[in-house]
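Only one structure is covered here, and it is reproduced in the block below.
A single protein chain has been omitted; all remaining protein chains appear in their positions.
Note that the chains are named A and B in the order they appear, and that numbering of residues resets to 1 at the start of each chain.
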Amino acid sequence: MNELIPLMVIIPITAAIILNALGGKNSAVKTLSFVVAIVLPLIPIISNYGFHYFGGHSPLIDNGNLLSSLPSFISNGSLSTFHIGISYSFEGLQKILLFFLFIVGFLAIFTTINERKRISGQYMFLMFMGLGSVTAMLLSDDIFHMYIFFEIAIISQVGIILSSNDEQKYETAMKYMILGSIGGPILLTGIGFLLALVGSVNITDITYVIKNGIIDPYSPVFLFSFGLIFFGWIYSVGLPPFHTIKSAVYSKATPSGSALLQALSVVIFISFGLAILRIYSHLPFVHEVIIFFSLAGMILSITMALIETDLRRIIGFLAVGELGYIGLGFGIGTNLSITAALFQGLNELIITALLFIGFGVILQLTKTSDITKLGGLIEDNPKISIMVLLGGFAMAGVPPLNGFQSKLMLIQSALKANFPELAIIMILVSIVTFMTFIKIFHAAYLKPKPNNLTVEKSLVPRSTIFAVGVLLIICIVLGLIPDLVVKEFSVFVGGLI
Amino acid sequence: MIEYIVMLIGILGSILALAQRDLLKAAILTGISGGCIAILFQILLAPDVALTQAIVGAAILPVFLALAIYKTQRVDKDD
Partner (left out) sequence: MIDTQLAALLCSGSFILIGLYAAIFLDNIIKKIIGLSFIEEGANLFLITLAYKADGIVPIFLPGMSPDWFMANSAYPLPHALVLTSIVIGACTLAVTLAIAMVLYKKHGSLSASKILGDNHE
């Protein structure tokens, strides 16, 4: 059923607009957002693989009647293979990634609905708008379409930050917005250069033109467009020098908000990264540049995480550092490494959502996130603490959880591609991640409780336990049976290169 | 000939806007450079875009800026 493909974008955006109009009507907002959030993960499951051309504008070569009526320089030339309208492609990667994205989105929305007594339609608007926009980015085959939804995703991310009750949220939002307003037009200029060379913004067309030698891939204009688009990419995903602002963004939002923010970032990372790989992978230095920035991101973030004392900042830095692994996989550039990177991205989406929601309970109960003031919380909520511990193990790559499988694949691919030093760095960083995680776990849960720490006696909401539990089950299942997703990913990557 | 004059006015308007100490004047000058870009779009064979840009760049953005300045402070003290 190919008609379902555009619905994955249309349903969240329509729901967002209706929710915004509903505004303060509490029960209506709750019901509608719950229903839409539970329907969303089903759509990628029942939809078939295939393409969707908006307005029926398929490439001319698929349309025999029209083609024969056109002049010969169109019907015989490469123009006949070009995509006229916006096209969405829905394959194995999109199916799996969107399913898990919508699951994380559902859990974030579900916990938000249950945590708050009054829920505003505007907040739900932002969450659904973010989900819809990154879905469009992942599905789209059109780099300008991706840019538009990237801007929308930035605005909804800023809105999600602003709806928390942190003191510094406006400052962080302002910085993120200023950087975003610089990064967005720069990305647009890069797309403009590509458009000037090729005459189309469709990624498939651009790769076709390059592969057939119609344009010179070493021309300065092409290299310049790479620079500009790459800048937009590192801004959007928080590789250095933007890792501090990105982790600040995570730490300012509410726990379920940050879980969603990180999920959005991972999907933006993967969709732009794949676009860059498809367009520019034949340039000699592209892989090295991606590897350099990813390595810098991993190492800088993990060092910052070691010296921070704020719980949410530490998790934010760990999350940004984990993004570096995906970048490394893209940078090595073999089939195996890209598959491993996609798997790592999927795992990260799930694990960081688990950690953000799980550690959010601490903030809720104690109203502080400074690890020097915390301690002994394992008596108060043992269930959550065990689940968070397992989530942290998954992030650091302890077998048999899913983080272990993807990191093992990444290390194997680095060794096979003759980059043993990268494999060593990956192992080292993952050891340091483990150490940092154990440090914060000890500080928050195990060490004796400080006398001046007041813990609210209210129960942890069942919805939070449910959310963390579901995410943990996904972690374990993916860790035990990685072939569920890896096969689809490797088929997708095989078609890509 | 007219396009070069329009470009010059647009660039000068943007530089002058940033050099103003009175922020309200800066907002109005932003409108001038936005309007110049709209005229340039017309010259560059894009009349439909020129209409949108004339409304957004020459009217809506300066009004937004002026509203924000009205709610905050008018003089750029710390320059």
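Here is the rule we go by: contacts are C-beta pairs under 8 Å (C-beta built on N, C-alpha and C of every residue); 3 or more make two chains touch, one makes a residue touch a chain.
Since the structure is predicted, the reported quantities are computational estimates derived from the model, not experimental observations.
Visitor: Given the contact definition stated above, which residue among A:P6, A:P185, A:P217 or A:G376 touches the chain not shown here?
Guide: Within the whole complex, the residue contacting the unshown chain is A:P185.
Visitor: Pick out which of A:F110, A:F144 or A:F359 touches the chain that's been left out of the picture.
Guide: Final answer for the missing-chain contact: A:F144.
Visitor: List every residue of chain B that touches the chain not included in the displayed model.
Guide: Residues of chain B in contact with the hidden chain: 3-4, 7, 10-11, 14-15, 17-18, 23, 26-27, 30, 33-34, 37, 40-41, 43-49, 52-53, 56-57, 60-61, 64-65, 67-69, 71-73, 76-79.
Visitor: Need a quick check: the contact residues on chain A for the chain that isn't drawn.
Guide: 71, 144, 148, 151-152, 154-155, 158, 162, 168, 170-171, 173-175, 177-178, 180-182, 184-186, 188-189, 192, 195-196, 199-201, 244-245, 248
Here is the rule we use: only the chains that are shown with their structure count from here on.
Visitor: What is the distance in Å between the mean C-alpha positions of chain A and chain B?
Guide: It comes to 37 Å between the two C-alpha centres.
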